[in-house]
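The complex is shown incomplete by one protein chain, all other protein chains being positioned as in the whole.
Naming follows writing order (A, B and C), and every chain is counted from residue 1.
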Amino acid sequence: MGLMTKDQYIESLRKLNPVVYMFGERITDVVDNPRLRAGIEATGATYEVAEMDEYRDLAITTSPLINEPVNRFTLPPGSIDDLVHRVKLNRAIANHVGTCHQRCTGLDCLSALSIVTYDVDQKHGTSYNQNFIEFLKYMQKNDLTANAGVTDLKGDRSKGPTQQADDEMYLKIVERRSDGIVVSGAKVHQTGSLSSHEIIVLPTRAMRKGDEDYAVAFAVPADAEGLIHVVGRSSLDGRELEGVDCGNVRYSKNCPTLIFDNVFVPNDRIFLCGETEFAVDMVIKFSSFHRQSHGGCKAGKIDCMIGAALTLMDYNGTSKVGHHKQKVIDMIHRAETLYGCCLASSYEGKQQASGSYFIDTILSNASKIHEGKELSESIRLMIDIVGGFVADMPSDKDFEHPEIGPKLKRYFKAVEGVPVENRIKMFRLVEKMAMESADTISDIHGGGSPEAHRVTILRESDLESKKRSALRLAGIEG
Amino acid sequence: MGLMTKDQYIESLRKLNPVVYMFGERITDVVDNPRLRAGIEATGATYEVAEMDEYRDLAITTSPLINEPVNRFTLPPGSIDDLVHRVKLNRAIANHVGTCHQRCTGLDCLSALSIVTYDVDQKHGTSYNQNFIEFLKYMQKNDLTANAGVTDLKGDRSKGPTQQADDEMYLKIVERRSDGIVVSGAKVHQTGSLSSHEIIVLPTRAMRKGDEDYAVAFAVPADAEGLIHVVGRSSLDGRELEGVDCGNVRYSKNCPTLIFDNVFVPNDRIFLCGETEFAVDMVIKFSSFHRQSHGGCKAGKIDCMIGAALTLMDYNGTSKVGHHKQKVIDMIHRAETLYGCCLASSYEGKQQASGSYFIDTILSNASKIHEGKELSESIRLMIDIVGGFVADMPSDKDFEHPEIGPKLKRYFKAVEGVPVENRIKMFRLVEKMAMESADTISDIHGGGSPEAHRVTILRESDLESKKRSALRLAGIEG
Amino acid sequence: MGLMTKDQYIESLRKLNPVVYMFGERITDVVDNPRLRAGIEATGATYEVAEMDEYRDLAITTSPLINEPVNRFTLPPGSIDDLVHRVKLNRAIANHVGTCHQRCTGLDCLSALSIVTYDVDQKHGTSYNQNFIEFLKYMQKNDLTANAGVTDLKGDRSKGPTQQADDEMYLKIVERRSDGIVVSGAKVHQTGSLSSHEIIVLPTRAMRKGDEDYAVAFAVPADAEGLIHVVGRSSLDGRELEGVDCGNVRYSKNCPTLIFDNVFVPNDRIFLCGETEFAVDMVIKFSSFHRQSHGGCKAGKIDCMIGAALTLMDYNGTSKVGHHKQKVIDMIHRAETLYGCCLASSYEGKQQASGSYFIDTILSNASKIHEGKELSESIRLMIDIVGGFVADMPSDKDFEHPEIGPKLKRYFKAVEGVPVENRIKMFRLVEKMAMESADTISDIHGGGSPEAHRVTILRESDLESKKRSALRLAGIEG
Partner (left out) sequence: MGLMTKDQYIESLRKLNPVVYMFGERITDVVDNPRLRAGIEATGATYEVAEMDEYRDLAITTSPLINEPVNRFTLPPGSIDDLVHRVKLNRAIANHVGTCHQRCTGLDCLSALSIVTYDVDQKHGTSYNQNFIEFLKYMQKNDLTANAGVTDLKGDRSKGPTQQADDEMYLKIVERRSDGIVVSGAKVHQTGSLSSHEIIVLPTRAMRKGDEDYAVAFAVPADAEGLIHVVGRSSLDGRELEGVDCGNVRYSKNCPTLIFDNVFVPNDRIFLCGETEFAVDMVIKFSSFHRQSHGGCKAGKIDCMIGAALTLMDYNGTSKVGHHKQKVIDMIHRAETLYGCCLASSYEGKQQASGSYFIDTILSNASKIHEGKELSESIRLMIDIVGGFVADMPSDKDFEHPEIGPKLKRYFKAVEGVPVENRIKMFRLVEKMAMESADTISDIHGGGSPEAHRVTILRESDLESKKRSALRLAGIEG
């Protein structure tokens, strides 16, 4: 009850018993598996910072719903201030962990549901909002983490859910019972599914008449019966398992594929069930919130990359090199662009019918379009600055080897006074930030593909007013 | 007294008698010279919108100083809200005029002076702030326009003011009298000097001991004795003079060189006089405010360009062409990036010792760095979309010619139902927005050169905190 | 007969009597009209360099057709060496004139016709190639200049030639007679039409069955009866007319609209007449050659811009400024990229059935795609380096004014030892190169729009072989 410490959070996960596979094996000790633990630690940081003087005011607020202090990651935004704090908190934590803390996705689901369930009920007389409010209270009171079960496999991309050769290419209601529904299918890129207590499922795209079985939103515990987490490969996945050369010595990320094998959802955990016309709203609200989350988070990640680049400039003896400074500026500019557009989208947010606040979508998508292109460029700049050891630095096992270790340490030394171990560690961190697929691919595809962000700003812009100005100035009458 | 209408504004300029040269000739009818008038009309729009329902709330506010309604362009920001409104108003007016309205520069001077004169007085026991407050009251009560006399010629750029072969390469105090000072020198790129009632002069760069004669700020009327406005060439300067093919049928821009030939400044109009260490503050405050002004303004100008591009897509029959839409998205993205960073810099502003508010400089410079590169790209995109007639469309005189006019009009027709005249006019507007040097060069150099913006974000960023994060994550102890 | 000197060339134009309008007036003294003359001078440079030791070997070669020395601009490429020399000659002349010399377009037509007329004859038993060969001999023997009448108005872009509301939106055969054809319509952006002796007309796009009246290619003298040249507006068009502030003191460019009002073409000047399936070949061959011409030419123009930037760095006192050097590197890189891809497209050329050589279209289009984006960027970089006077420098009339001239000259002086006049002139040249619409718009739209270049490299690439490699490496069997 109430706010959890980081340790309590980790203990709370031990009580769950999810079905997990990784590399062909069943994993039972999720919390103690070093690869999975590194991801859990990153989410743990959202609990940890709530205890730190430096971040507490950003991380802790009071929920008007339960009238108690809550971690901001369980609070749908109820004000402009809440929207803005989301961004600042995400930047701060990303800078703290140097990777994805994973807890934003659940909040983005809660935020979207806080708006759309209300609207569905208004139209259809349903009680999804009541279900949601109860669920939200539970999340807040217990300081829980949720993940976002949004992305379906989609099968043949040129076809909709019902046109697929296999009817489960989108997660589907396979049975409607008096006490609830049974769903089957899969969700992929499930960032934080093993750091989470709850899995919140939303539709992944607009639905139309006939897609009723696919227009579904709900929440189930991360160890619900029938749920299978399959942890996939990522580029550096072996490092934590080997316990060496991790780069980021504290945190990492993984994003399982989540199979729903006839999972039962009780009625009071259902937030949408067949009202097809609201699927698109849920997707847009969720993905817009999530793009905003990215804007803060990725700015913070670039902050880390800048820090690593500057430190290696010190270590390499290039702190005064002009083009290195220019490249640092290029990195700062990218971080601040993401952050600026994202902050603006928050300050320009508007209250919705349910009372929750929603961001300005043009500005949040403007931020995300930059992320999709410029994070990759920021990584390239960091590599350019620090030099080629990102490619092929010997293992710590070699550096510690009695015979070759001393030789290697001799030759990898650079600026006097800097312990060679520090230089090695910093290069390893750069490798992690640059080359970890589990983390970096979401710069491009997280929150929807880059094209989705582009289409959004076209659709949301007031094109007619722009035309009217041009017509007036050209001297063309009404 | 009080707010002026646009007509009153124009009449008020008739009462001034500035010394003006253009193309080797003395100009006495400034207000009725068609080229100069087009610039004055653009500034007039800042008065006009204050009368329009659509913009009034944005444009008019109450000055706590005089406790009367004032045009926002005479109000140094006294709150976050004021900072934000500056951006939105600039975007709205830029969209309305499709060029530079010129009145932001005076406000940027007022805003900078409202902060720095206070600080100088605190340190030196001077009374510049009192001088400034009285001047500000005068500006507000009479709804006047000022321009920013900031940019010196600078002579040999590798040398400071006192190292130059000629001691007036920076504007200089040439005489100190009991009732005031006499200054000589020149200021260039004087956007709006002929749309202005007052010229406000600030230093153009940091000064050091020995530069006392150059560390000077003051205001004089635009027709002060000894002031000479030399209106320079710009790429399309002939069009208004000929009265044909203007493109923007209402507005234009020009930026005279302003020569100060022993101009007397009375004591109560002096805002800095020899306190060299504050020169840099004035420049930074002014240029930061001005970069923020650009962020709103240029977003509004891109809005116009988007409107012209979309309209010509309609006229040319390419509204459904996919790559044209993609290019419109690229334009929108650029407008919103400028705007987003600029808005964020405003929302994140902080109150200064004097009570005025100042923006976040990292974010405003992040916006300006984009402007310096992306306005040019936006223009290129617009030209790409609309086609090659930006290069060489026949003159309206040809289109109206009895013999060849009908032939030309026949062949320049495109989509049925669109009068050929409209298509011609819209191409002409595009030409104006794309190729008018007086306007477009300030995308690059307005508010300081691009390098200045870059250096600023490096200097203002908290680099140490970024390093600390990297060190912690790499596992490097304290 | 034989090679002309530049003076002879100019005299030869005096013998023509084209119908010309400019700004609503009939122009009869084309050669002596200062605006038109500046364009003619640029074409004249192609004759001038043929007399200069430095360029003669590049400019003069021997035609196997007439077995006499000819200017390379009348020689369709008969070898790889010819293809390569085209590029180098274009770069050299562009650097020499700092703008468009206009004579490439005629050569690009001759080159395209030398290939396609042969192919048409092979299929249809026509004698277009014989017509062409005779015309070519005439061009070579008299060292004539031709322009390319390619770009139609196109009307509603969503419709083909026969679907337009007006049947002359594409140039059309309106009568077929025993001794020739009569054509009507218009061609736009006629670079060099008044520097040319001959107008060569080609179709502007692919044609299909039913478009026979539009599938037409031919040549007529520049003063043929019924031809009307309408010289359009360009951004700096007034400067040569005023005779002041020209920037480029020698050369300029203009691109008339050309109206064909029932122009008769005798049979022996017809190169295509109704064979619709070959229209696309003519366009592709012409535009590919023209894109190659651009690659050399625009590299040479960037060379000039680099020279101006470097000179102003000397004049301004910024030669040692690091970021200025970086921007010069960025400019060089762009020039060499255009040039490199273009050279490669030439070296990789292939002989065609007719014996002429044709370039590699992927590489020439790769070059042109860079031009469409990077010339604009090069201009921006130049402006960034040199400073803001591109916007609004006072007129030479002001600098020469007895009263304000001395003051202006005083203040515009920079590095000691550099005459202020030189600095002024160099800024004016920069203004011309940056802001002359007649010249710069062709960076984007010359040789077809940017999208055309992109589509070409997709269509021409061997996509299947790339897929095969990926399949093999992924371990996917046949």
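To be clear about the criterion, contacts are C-beta pairs under 8 Å (C-beta built on N, C-alpha and C of every residue); 3 or more make two chains touch, one makes a residue touch a chain.
Because the structure is a prediction, the values reported are computed rather than measured.
**Q** Out of all the chains shown, which come into contact with the hidden one?
**A** Every shown chain touched by the left-out chain: A, B, C.
**Q** Would you indicate which residue among C:102, C:367 or C:442 is in contact with the undisplayed chain?
**A** C:367
**Q** Please identify, in ascending order, the residues of chain B that touch the omitted chain?
**A** Counting only chain B, the missing chain is touched by 322-323, 326.
**Q** On chain C, where is the contact patch with the chain that was removed from view?
**A** With respect to the unshown chain, the touching residues of chain C are 84, 95-98, 247-251, 303-308, 310-311, 325-326, 328-329, 332-333, 336-337, 339-345, 347-348, 362-363, 366-367, 369-370, 422, 425-426, 428-429, 454-455, 457-458, 461, 463, 465-476.
**Q** When the complex is taken as a whole, what residues of chain A touch the one chain not shown?
**A** 21-25, 151, 153-159, 165-166, 168-169, 185-186, 188-189, 228, 230-238, 245, 254-257, 259, 261, 316-318, 320-321, 323, 372-373, 376-377, 379-380, 383-384, 387-395, 397-398, 400-401, 404, 407-408, 410-416, 431, 434-438, 440-442, 444-445, 449-451, 454
Please note the rule applied: only the chains that are shown with their structure count from here on.
**Q** Chain A-chain B contact: same residues or different, taking over half shared as same?
**A** same
**Q** Report, in whole Å, the distance between the mean C-alpha point of chain A and the mean C-alpha point of chain C.
**A** Going by mean C-alpha positions, chain A sits 52 Å from chain C.
**Q** How many angstrom lie between the CA centroids of chain A and chain B, rounded to a whole number?
**A** Taking the average C-alpha coordinate of chain A and of chain B, the gap between them is 41 Å.
**Q** Using the touch definition from the top, which residues of chain B touch two or more other chains?
**A** Where chain B meets two or more other chains at a single residue, that happens at 454.
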